[in-house]
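All protein chains but one are shown in place.
Naming follows writing order (A and B), and every chain is counted from residue 1.
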């Protein structure tokens, strides 16, 4: 399958082989279920201010913060790490921006100052993770757990335990505005995802991160600067989480110290896994993480659209996710492959000692 | 830069907060009765939100030295029950005169309460109840009544929609007792009104942001044919307001929204006509508590459950009159 001469059929075959293919299937199925309930579900109309409006647009908007943290998480997971602190970084970012905007004039300048503050604070929290992981050598799970616990406390201290609200039209526009008829948040998230995807594949960053995640010792001996790369990746994940926090708080212009970003690290991890990146590190897939994030948003929206009761919601979500993971599982996939390639042998075990 | 300073300060405070519990516990010893003050141990929830802050500040402001009390305030660290039990135990060991308890979790208090009973220290529950609800283990529970508050919302809804309406409920987290009680009170009244049609209910986990997302979808799935939204707390109600606005509708006109709690933010929105009804869940029961404490110390009998009266606000004018001296 050379990249140059790929027909549409080949491209489709390539897609089917991707792990996130099943994520796309799941999104399509959920949309279909909604469509059955309401034939007008997929309709997109022109909204009050010339923007596009419709359920699909809502899904894209809801997916935006998850896309950001999933992209960051994807890189961290590729290095064999994990970042549990993203949800807390989100709330800290929200707290910092709301506290600042509360007393600041409602100008574009204030928005940019708030964003600068967010970048500074979230980068600092990411840097703490980075130092704990790469210099101190703590396990990523523990290091980021510390920030996860401390972060929410920090947010409470910043706002004095209050759910601070503020007004700033430009800041609000980030989460509620439209460009070319599409939600700004989604366009920004997509831009980040595409940007990171290109950066990682066009430069050698992807190869270096995978090398670290697959075999840290061998990568070090091959001259890969593990420490600097880990540091960068955690800072980057922090900043992305900071922006996700901006998205979440700008939407309602209120930071909710106990709810903003709460448990979103789990959504991010789930999105990454659905996207076909193994938590063991190594090969990663940014597109997959984006698909995963969109799936999670679709699932959340579907639950409300179908009117699933609050108490049944967790079970509904769990069933969808488990079904998806089954479809993605190596064993089930092997059955498919074996059918396709009947006749050629497969090793009885995949992970054998190469000799 | 002010924000930066704030954060540095914040970090300091966070550490201080962690130590605070230990300090109160240790510092209590020399307090004693020699200065003629009655010692009250307050096992509190700590930072949780505006309502809680108003509530605990009110208690602290009531039991002052001028009033003849020494209040020992022990907030939980990170809403952790263990830290509450530790604080409770050290209050018992210290021999305070009365213990006030706002439990972060309802279960698991039997042993601690029995120890207090053996030490003959009366315990008064504030706001949060315990489970199983063994009234022998404490003197009384002082709290506003969720059922009463949500019944008030329902009564208002019945009168506000004489021609009927489609309504949606924004709930707190599934399974929490507050949510169950607020549903119970509301459904008891509204269930008997066939003209009020429930189009659905979903949790938005007390969160403004989630509520906005939920309402956005609910409006679409019902083609905007929803006239009334009952939000079980103010934050969710404010999120609903924004979703209604984004959908091109006017809150208060096309969709009326009622909330429970009565925070300043909600009253401001009510004054602006964005919310239509706010039922207070009154956090200010310092005075009531003080009276009960005095009765208990005098050896008088008290009811095992005391309901704190809550107000309701059904118009912008009512909100405007209440706003200037709103404490939370």
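Quick notes
Please note the rule applied: a residue touches a chain if its C-beta (ideal position, glycine included) is under 8 Å from a C-beta of that chain, and two chains touch if they have at least 3 such contacts.
In the analysis below, contacts and distances are computed from a predicted model.
Of the names listed as "Sugar ABC transporter ATP-binding protein", "Phenylacetate-coenzyme A ligase", "1-deoxy-D-xylulose-5-phosphate synthase" or "Outer membrane lipid asymmetry maintenance protein MlaD", the one that matches the UniProt record for the absent chain is "Sugar ABC transporter ATP-binding protein". Under the touch definition stated at the start, the shown chains contacted by the missing one in the entire complex are A.
Considering the whole complex, the residue from A:18, A:102, A:283 or A:317 that touches the absent chain is A:283. Summary of contacts with the chain left out: across A:29, A:138, A:190 or A:214, the touching residue is A:214.
Residues 202-205, 207-208, 210-211, 214-215, 217-225, 229, 282-283, 341, 344-349, 352-355 are the ones on subunit A that touch the missing chain.
Keep in mind that, in the parts below, only the chains that are shown with their structure count from here on.
Measuring from the averaged C-alpha position of subunit A to that of subunit B gives a distance of 34 Å.
Across the interface of their complex, subunit B is touched by residues 37-38, 47-48, 54-55, 58, 62, 96, 99-100, 117, 121, 149-150, 153-154, 156-158, 161-163, 165, 176, 248-249, 251-252, 254, 256-260, 262, 300-301, 303-305, 307-311, 313-314 of subunit A.
On the subunit B side of its complex with subunit A, the touching residues are 3, 6-7, 9-11, 13-14, 17, 47-50, 52-53, 78, 171, 173-175, 199-203, 205-210, 212-214, 216-218, 220-221, 235, 238-239, 242, 246, 248, 265.
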